[in-house]
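Read through the structure below, which is laid out as structure tokens, and then see the notes.
One protein chain omitted, others in place.
== subunit A ==
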Amino acid sequence: MTLAELKRGQQGIITDVSSIHIPLKLLEMGCLPGNSVKLVQVAPFADPMYLNINGTHLAIRKETANHITIETIDE
């Protein structure tokens, strides 16, 4: 599934990042395959998404999250 489908409070592991659609800056902030991701909060209309990726808190738009593939993990 993609990161855009993650529910609030849910956790996952990033498995793939589409390098054409994702800016290097996002990768530099830790959005890389193998790193963990958790959805902390969503703005109204579920966009943008407030994430905790590899310990870094950041917000991205849903359209960007569509290009990041993840696997969910249960707590």
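Quick note on the criterion: contacts are C-beta pairs under 8 Å (C-beta built on N, C-alpha and C of every residue); 3 or more make two chains touch, one makes a residue touch a chain; residues count from 1.
As a convention for this text, contacts and distances are computed from a predicted model.
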| item | value |
| --- | --- |
| "Y-family DNA polymerase", "Amino acid ABC transporter permease", "Ferrous iron transport protein B" or "Stage V sporulation protein AC" - which is the UniProt name of the missing chain | "Ferrous iron transport protein B" |
| Sole contact to the chain not displayed, among A:3, A:26, A:39 or A:68 | A:26 |
| Residues from subunit A at the interface with the omitted partner, ascending | 17, 19-20, 23-30, 32-33, 35, 40-41, 43-45, 47-48, 50, 54-61, 63-64 |
